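Let me give you the structure first, and then I'll get to my questions.
Removed from the display is one protein chain of the complex; every other protein chain stays in position.
Coming up: chain A.
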Amino acid sequence: MVRPRTRKRNQEAEPGRFPCQHLLLCFPAFQTRKMDLLSNKWIINLIVCLFSIGVGCNSVEKKIYVHLNYTVPCVRLLNATHQIGCQSSLSGNVGVLHVLESEENLDWVLRSGPNPPYLVILEHPLFTRSIMMKLKSGSSRVAGVAVVASNTVPPDGFSPHTTCPNENSGVYSENYDPALAHCNVTVWNPLGNGLAYEEFDFPIFSLKDDNDTQVIRQCYMEHNRAVNGTPQYPLCAMQLYSHMSAVTDTATCMRRNDINFSISPEMVCDPLGDYNVWASTRPLNNTAKGHKDGESVVIAAARLDSRSFFFDIAPGAESGVSGFVTLLAAAHALRNATQESLPPRNIFYTFFQGETFDYIGSSRMVYDMQNDQFSVDLDNVHSVLEIGQVFNGIISSLYHVSRKNSSVNDEVRKLIDNLQSAATAAGVSADEPSFSQPLPPSSFQRFLRDRQIPGVVIEDHQSAFSNRFYESMYDNAEYLNVTYPPNLTPEEQLEFVTDVAKALTEVATMVAKALYMQAGGVESQLSNIKADPQIVTGMLYGFLVRSNNSWFQQLLPSDLISHLADRPTNFYVGVAQQSSEPTLLVQYLLANLTGTTPNITQEDCQNQRENEKDTESKHMFTYMWVQGAAPPNSTKREGFCVRSTVRLSKALSPAFDLKEFTSKDYSTWTESRWKTIKGRIFLVASHELEMLTLGVGFGILISSLLITYIVSSKADMLFSSGREPTNATY
């Protein structure tokens, strides 16, 4: 029912403009010098007229414009050498709508159409590199692009990322295995078209296929379709605002951030970054940084973030969620075993943020370890086990680097043996790739840059990614087959164990067992280690469908509940100042899944202590007061305290601490700031009509000025009949 009303607003747009132009007629009346009864009346009329127009102006605006409700822009990001993304001019880009039907149809936009610039509406299948590049090269006739996302996953795959993710920031370079650098052996993401790393000088928005797009289509059909060659005015047009403040590269924008002697100093960009989340099986003194004697640590890593072409849609189902959900489930599976018999080595569950953008999180952790800013240092690291994309839970590939160093090789062999025996026990197949390959893009590469640490990366692909939607908006629940039988309530969906959850549970069990063996745990505990499919399916539901569910609500403190939302989580890392939703969720999930619930009061819990005299525990543990569930016959939740070893560590690229904005070693990605992001549609009159209206307005203004002048200079003659000259007032 919304549709007819918005349509009507549209049709009224043209007449809606005229009331304001009556003002031109009225204004000169002010200049009448002689105050007599007649002009007094005029002025009162005028004031009433002005008042009513002033009040009515809002509705005039509404009559002219239809604002788009759901607008997701592509924004500008910058690194040491480039800017990528999109931007509009300061006052928004206006273009006549053109719904693109096929690639051949581009000719209308780029050459033959009579009313440039055009604002192109694309269906998602047409959002390809070839079309976008043609539009980019013909950008004098293109005002912007709006992409209508389809509700179904495209069958052929789509990835706006590059074919070789994090090509220049991994371990392989000209100095280290140059034969493997730049994806020479394996192109990891063959479907990548690189669109997300292009620069466009017009705005690109994503629209949902809903009422807004219906209005746009209808407006286009009624006004812009060419009947007998050329479309007739008025034409339907769209205006998109996404003006970006930063420009050129990170060095430029960070410098401009610091120049503050102008009248209104303004920040133009912010570094990308967030927090890494980590927890250890054995509590460590987190206040004392640097090397810990006698400590040997197995790092179990996964990455948290993802991205897509557009700013705040990054579902990252396979590229991020599958890996870290598996690690969370493995951490949970290990809770009981480690409580009963603590293995001699410590296990660090580590979740890295910002890995999409040249390994922000892992490079920072390694940097902190090198500079004694972290709880352990690199000498304490025994080995690394990283979980990559593991959606396809049946086949797992184990990647490792083979180096000449034989002691490291022996350790890697042991780790692989551990994994394979764990895999057999968990009913999963895990093999090494059939031919010698480099490591896929992974956080582990940042550790290898510093030194030879034995490690393995678990993936679900033998060579190229099996993920056909790497870092795209379609890497979502639907693609991962996280679907539920119809007629389930949200509560039932949360409980329902999907096939994907079952598969990931098996992988989690394998990871947990392997980690336990790797940490030197006793064989007898191995059979007790089992991941819980209920936990896995709950997490998949929470991250891919709706984070605002009853389970997540119980795990968070009451003041953070507002961060939960009724949509899939957005895994774009965002700027360093704001802690993002995924970090928060993983932090509390990890605490609840690995921690214990000591019986202490809310006050002590919030003050990070066991009791009033305790000042030591806060160095070893984190205490969180979460709101818990309400008992069956009550509405008041019963909160409880969670004691865990979960900590956050900064995931801000060291380049920003070192102020090396052109660094080749560290990520230099920044995000531009902006003021307005919005879009609206309206009808435009022809250029001639606009000029004519303006000309007539000016004509009336000039002639009324003339008349006023003549009347006032001849006033004595015109108004003198039977009255004294009004000189008494002067």
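Just so it is clear, a residue touches a chain if its C-beta (ideal position, glycine included) is under 8 Å from a C-beta of that chain, and two chains touch if they have at least 3 such contacts; residues count from 1.
By definition in this document, contacts and distances are computed from a predicted model.
The unshown chain of the complex is recorded in UniProt as "Gamma-secretase subunit PEN-2", chosen from "Anaphase-promoting complex subunit 2", "Peroxin-7", "Nucleolar complex protein 4 homolog isoform X1" or "Gamma-secretase subunit PEN-2". For the chain missing from the display, the contacting residue among A:M244, A:I313, A:L439 or A:V536 is A:M244, taking the whole complex into account. Touch with the chain omitted from the figure is made, among A:R255, A:R413, A:R451 or A:H619, by A:R255. Here the missing chain is touched by one residue of A:E61, A:E266, A:D499 or A:E690, and it is A:E266.
Taking the complete complex into account, residues 87, 90, 243-248, 252, 255-256, 259, 261-264, 266, 268 of chain A touch the chain not shown.
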